[in-house]
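One protein chain omitted, others in place.
Order of writing sets the chain letters: A and B. Residues in each chain are counted from 1.
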Amino acid sequence: MKRSLKPSQVLLALLLLCLALLPLASYLGLNAFYLDLAIRLMIFAIAATGLNLILGYGGLISLGHAAYLLIGAYSVAIPNYYDVDNGWIHLGLAIGCSALFALLTGAVSLRTRGGGFIMITLAFAQMIYFLFVSMETLGGSDGISISFTSNFGLFNLGDTLYLYYFTLAMLLFFLWLIYRLNRARFGYALTGSRLRPQRMHSLGYSPYRFQLIAYIISGVITGIAGFLLANFVQFITPEMMDWFRSAELIFMVALGGAATVSGPVFGAFSFVILEHFMSEWTLYWHLPFGLILIAVAILSKGGLVKLLDTHAGRNPDA
Amino acid sequence: MDTQLILVQLVNGLQLGVLLFLVAAGLTLIFGIMDFVNLAHGAFYMVGAYICALLAARTGYFLPSLLLSLPLVFVLGLVVEKYLVSHLYKMSHLDHVLATFGLILVFDTLTHYLAGPDGEAVLLPDYLNGAINLGNIQLPVYRVLIIFVGLSVAAALAWAVNKTRAGMLLRAGASDREMTSALGVNIDKLYRLIFAVGAMLAGLAGALIAPISGANIAMGNEIIIIALVVVVIGGIGSIKGAFLGALFVGLVDTMGRAYMDDVLKLFISPVAAESAAPALSAMIVYIIMAMVLAFRPNGLFPANK
Partner (left out) sequence: MLEVKQISKQFGGLYANRDVSLNLKMQQIHALIGPNGAGKSTLIAQIAGELKPDSGRIEFGGRDITHDTPERRNRMGMGRMFQTTALFNELSVLDNIRIPLLRMKPPQFSIRNWFYKAVENDLNINATALGMLERLGLEHHPEQRVATLSHGEQRQLEMAMTLATFPGYLLLDEPMAGMSSAESMRMTRLIHRLKQDHAILLVEHDMRAVFDLADKISVLVEGSIIASGTPAEIRSNLAVQAAYLGED
């Protein structure tokens, strides 16, 4: 299907281009703070992209995705405790543990009817949260600092510039991955399972299988975001990734536009900007933010992507 | 093992269970009948605690403050339902999650703004502060009172569900809007009532716990998750499930925390047991939930639709 570029796609390309060039601007004198903001944005964009696979494309609301941020972050923190700085080990643990957790919890959670999935994913995330809080040797709720950032031999993620481009590369990779998955048979089957699970059964498909695979992939992507987060902030506490964070991820996906490639990026961008400026404005910024959430819930249908694309007179594709 | 200690833990477990039931009952009904995911239900728990605490501090009387908090939380529930929640029923679960999360933030921040970040303590009057003597066992009066209140509410709910018209609608599955309105019932008012009653019960739980653990901003967010676990274990929409699930969870959680290290010491070294016990006892409720779901994906007593 050849179609002309949609406004949302153009905007995404522009945004990614700006991100790619930002370090140059920083080199030319732009405040390094914006670089940090951009890294934070990209990490959340990756996390939201992961969530979007199961939430947007899969149609299942995971209220526990912060668990994968935790798992990914502690995949760096735990080896750190043993003075291990090998980036491959960090990343490997992040991927492996996220996948395993997603497989085990997904297998159980996906068999429930109706809104049970929301509550169960939340509960499992709490379980992981308490697990890390109670690990006194790793700092418990006080957190732990990362002295040994991920060392990949040729580069170390403790260096801001390397971290920046590594994160950007990961973001580009996952956007491309979602794009490909959605156009492949898997994406079609997943979308069908979201829209009419009963019809899919009668056509010989098992929605459960596709949703489980989607859930595992989505957990791994968000787990990698957690890995990056640990390298970025270099001091992690479980509170950074509690269930409020899960809800914020959902907000990013919904605001940006669920089941679209660019939606999570727009949502992450909006959230990071909103969070930054509103918290500068008032201590009680959660109040207007809460009102914004309510407004998004009531008003938005399809998020920013839909807003951009229908205004230009085109129908956004699924 | 000390009998006194075990009995005290049992009482604590039942007390927690009963409070969980009060919160979970509203939650499961709202979810089962209106198909509405209400993450903000814990906010009513918190508000109930705060109202009771603030009134008690002002007036010096505990029980009247507790009783007065009930209609106040009920009205709050009515207002929230009328102006926000009722517009959300027709929307997707995703919108429910977003909106109620936003509501949590609004409630938490308002409470922080109005009452400060430190929370409020409530002092029990002397006549509630003592212990009951059963032979050579002593049980804290107040906790026994909480159990009594909770069981009475459970009985009252059971009566209401089985003997009243509204209850009959509940059992027949008031989730069928057409059928219910064909019976001449105003659906909007029924939903509003259910929501407000649920909120009030949560507020009651909060007011009851206030003398024991104080009123603080985080309490709503902590209780909602365990309450959701109770709903999941018991079965969405089932009051019976919420009751049995809540007692079960309350007992397991309390006994687990109290005796986990002793149990572990049977299997592993005392040092390892001491360090693993806190983690495991915090996780035990969720592990149980996972096990229940593995065999009964829709809970122990799923309400049939």
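One rule holds for everything that comes next: a residue touches a chain if its C-beta (ideal position, glycine included) is under 8 Å from a C-beta of that chain, and two chains touch if they have at least 3 such contacts.
Model, not experiment: these values are computed from the prediction.
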Omitted chain touches shown chains A
Tell me which residue among A:R113, A:R196 or A:K301 touches the hidden chain in the full complex.
A:R196
Hidden-chain contact residue, picked from the options A:Y81, A:Y205 or A:F244
A:Y205
Residue ranges of chain A at the interface with the undisplayed chain
1, 180-181, 183-189, 191-192, 195-196, 198-206, 315, 318
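Quick note on the criterion: only the chains that are shown with their structure count from here on.
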If we count contacts the way the header does, which residues on chain A are in touch with chain B in the complex?
55, 61, 63, 105, 108-109, 111-116, 118-120, 122-124, 126-127, 130-131, 133-137, 243-244, 247, 250-251, 254, 258, 284, 286-287, 289-294, 296-298
Flag every residue of chain B that touches chain A in the complex, lowest number first.
31, 35, 37, 39, 84, 87-88, 91, 93-99, 101-106, 108-110, 112-113, 221, 225, 228-229, 231-232, 236, 275, 278-279, 282-283, 286-287, 289-290, 293-294, 297-299
